[in-house]
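Can you read through this structure? Questions will come right after.
Removed: one protein chain of the complex. Kept in place: all other protein chains.
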Amino acid sequence: MDINGVEIEDNFAEAFDIKVSRILITAATKKLALVAATEATGYGTSVIGCPAEAGIDCYVPPQETPDGRPGYVIMICNMNKDKLDHELLERVGMCILTAATTAVFDWLDEPDEKLKTGQKLKFFGDGYEQTIDVEGRKVHSIPLMSGDFCVEAELGIKAGVAGGNFFILAENQPAGLLAADAAVDAIEAVPGAITPFPGGIVASGSKVGSNKYKFLGASTNEKMCVTLKDEVEGCQIPEDVNGVYEIVIDGVDEDAVKAAMKAGIEAAVKVSGIIQISAGNFGGNLGKYQLQLHDVC
Amino acid sequence: MDINGVEIEDNFAEAFDIKVSRILITAATKKLALVAATEATGYGTSVIGCPAEAGIDCYVPPQETPDGRPGYVIMICNMNKDKLDHELLERVGMCILTAATTAVFDWLDEPDEKLKTGQKLKFFGDGYEQTIDVEGRKVHSIPLMSGDFCVEAELGIKAGVAGGNFFILAENQPAGLLAADAAVDAIEAVPGAITPFPGGIVASGSKVGSNKYKFLGASTNEKMCVTLKDEVEGCQIPEDVNGVYEIVIDGVDEDAVKAAMKAGIEAAVKVSGIIQISAGNFGGNLGKYQLQLHDVC
Amino acid sequence: MDINGVEIEDNFAEAFDIKVSRILITAATKKLALVAATEATGYGTSVIGCPAEAGIDCYVPPQETPDGRPGYVIMICNMNKDKLDHELLERVGMCILTAATTAVFDWLDEPDEKLKTGQKLKFFGDGYEQTIDVEGRKVHSIPLMSGDFCVEAELGIKAGVAGGNFFILAENQPAGLLAADAAVDAIEAVPGAITPFPGGIVASGSKVGSNKYKFLGASTNEKMCVTLKDEVEGCQIPEDVNGVYEIVIDGVDEDAVKAAMKAGIEAAVKVSGIIQISAGNFGGNLGKYQLQLHDVC
Partner (left out) sequence: MDINGVEIEDNFAEAFDIKVSRILITAATKKLALVAATEATGYGTSVIGCPAEAGIDCYVPPQETPDGRPGYVIMICNMNKDKLDHELLERVGMCILTAATTAVFDWLDEPDEKLKTGQKLKFFGDGYEQTIDVEGRKVHSIPLMSGDFCVEAELGIKAGVAGGNFFILAENQPAGLLAADAAVDAIEAVPGAITPFPGGIVASGSKVGSNKYKFLGASTNEKMCVTLKDEVEGCQIPEDVNGVYEIVIDGVDEDAVKAAMKAGIEAAVKVSGIIQISAGNFGGNLGKYQLQLHDVC
């Protein structure tokens, strides 16, 4: 299968269950909302080593938010519900409540359940907090030195999908990188999907475990490493490929992840110097979802 | 004491011991280095609820870096050495190694000791890693799908200072915010100091413990809350103040923190609508350092 | 009339006829499209002294553009059709054709007529240019050193409206500025309207002519200058106002300008420290349109 002259390998992305929250951060200006969203989603590339997977989903103009101010939607995810509860509480409490002029609203459709994040944060008000109604939402208003911080009492979570992905195999590193950038721009327009790695891009696709170091849970995917082409047996990259980047996607459901994969791949193949699109999986034994590239595109 | 017509209160910032690392992240472009630096320093406002305090210190042009590429210096801090070791390993491993085209170098002068962060990360190479020399530094080169990631074998840490701070008391919230922005811009030019909160600014100065909720470790500083002026006994803000922001500073040593406080205060008082500069302390009982505003300025 | 406790003066913005073009700039990435859009709309605040009035209207995701790449819509305006023709040719030719990976499409609904901008630019190809079809559009593809540049053969223009405006009167400069920022963010979401001044904000509202210097066409609006309150007779600003910013809007038609004024005003009054919204006019003698604040809101 080809798109725009680029081969789409007959392969699949192996994806996993994860619990997902999705919240809207509003602020006095677009820039102030972005500052808070960026802090709250940092250190959130993969639960392999980060306390959560997190990213910015999309921008919402003031005309469409509960408090009439511009906002960014972020997603915070973890396999474990208690850990997600903790991360949501701390990331909202330490990175958004502390940020200038912000407010937080639940922005998840069809939640499986609700966490009492706002309910817990209200105690920071030390008795001066108030419960108010914002467009039918129950919101706690907490007095701060700079003014009041509003946070919705309960924030929804649901079963989502983590680890949707595709590989961009390119003539060289810069071509792979530009295509990855284009893919991230396209995925930004898909609601309910984030690309949690730095700038949305993964430079270091990995395999489970390690051949040499038995104490390791994950190590470099040497068969896809461009500088090891002449060294590694069973190398899986074509001779003319010298740069490989991966896009990893978390979504509110399988459809969101598939739509993001499709948008990203279609954007990536428009960039010159792209040779092949592939995907990462573990033989289908680890993850619940097998997202076939030929089905997605 | 007055600067530019703004009263500098006779007060002090109470600051604490903290262990500090300081590393340089280089990349193919300034923007790519910033992407990695931003991810690695996110979720890092205060160890009250974040796993580290972290921030971007300054930009270094390609002419002055070990590998001739543009870079950003970041600082990652924690009171506890083992926790700092863990944070450094995970933030470099999950947020910089995974980012496009990056490399990491130690950038701390006069370290107390060195952590083997690079030494540990090299195992990700699963035997294909190499040790190279970059301008006299021992560096591990780890093959990735996109190319090779270089990280210095050992990264220095030292005893630094956390919690340097000052308050900006303003006629209204926007004036406090613009002055805070100006202060953060000025502190950016002070080497060895970061402002770890979102955008460098704290909207929610707190007190230790809580009057009403005994289970809380920290709660809002109600005597400095602008919307509680008529409600709280012992309110500490002048009648005409309606917006208060705090700048919190971590530094490699006391001098860096003092220089940052001075730079920030001098910048803040240039903004119109600023009424007073104060500082946050706990009566001098908790922190090792008492940074007097009248001494600093 | 009050919105959010802020007085909306019973006043009107006086607006003018202007000829408007509206084009879409696409590129390999969102950032590259923004670079070209920014260069092409620079030096374009007011035709009083700039060769055009120009600004970025909105972002269009790759899913909605003719070539499937991300893009920004810009508007370029001039009262005089020949001057607009010249500006469109030079700004596209010097600032977009020269920019990396860009393409240009007509993005104006219901044009009065079409200018042959692309038709003229194709000669740059020196005989190697080709005419192609992109989603039903006639496009010229011009070979460049970096690749090919595509530009639609004809670009539409129409009679639009310039000089829609409102004033934000604030307790101090920072409050006016934050409210102006919020207004610009809100107007961004109104299609067919731009705020051509730097960052969308005017610091220097003017009057026609000058009282003292007869050779001047325009001079400061001294009756609205915050630092002249005690000096100028007939001062028009309330005693407690110490910062006044103006938002100026150009639009494809009167409805777009009105929608932008409404969106901007509603955003501005949400910021604390705002005292009054007013508007700028010349007694109704100069401009064709009188946009009443009480009608718009």
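Here the chain labels run A, B and C in written order, and each chain numbers its own residues starting at 1.
Note that contacts are C-beta pairs under 8 Å (C-beta built on N, C-alpha and C of every residue); 3 or more make two chains touch, one makes a residue touch a chain.
Keep in mind that this is a model prediction, so the values were computed, not measured.
Considering the intact complex, the chain excluded from display touches A, B, C.
Among C:Val6, C:Val20 or C:Ile142, only C:Ile142 touches the chain left out of the display.
In the complete assembly, the contact with the undisplayed chain comes from C:Thr45, out of C:Ser21, C:Thr45 or C:Ser272. Contact between chain B and the absent chain runs through residues 28-31, 61-63, 68-70, 147, 178, 181-182, 185-186, 188-189, 263, 266-267, 270-272. Summarising the interface, chain A meets the missing chain with residues 170-175, 177-179, 242-243, 271-273. Where chain C meets the omitted chain, the residues involved are 28, 32, 35-36, 38-46, 48-51, 90-91, 93-102, 123-128, 142-149, 167, 173-174, 176-177, 180, 197-199, 201-206, 210-213, 216, 218-222, 224-228, 231-232, 243-246.
Quick note on the criterion: only the chains that are shown with their structure count from here on.
Interface of chain A with chain C: the two copies contact each other largely through the same residue positions, with over half of all numbers used appearing on both sides. Put simply, chain B has to spin 180° for its C-alpha atoms to lie on chain C, with the angle rounded to a multiple of 5.
Spacing of chain A relative to chain B, judged by their CA centroids, is 25 angstrom.
Here the CA centre of chain A is 35 Å from the CA centre of chain C. Residues of chain A in contact with at least two other chains: 28, 147.
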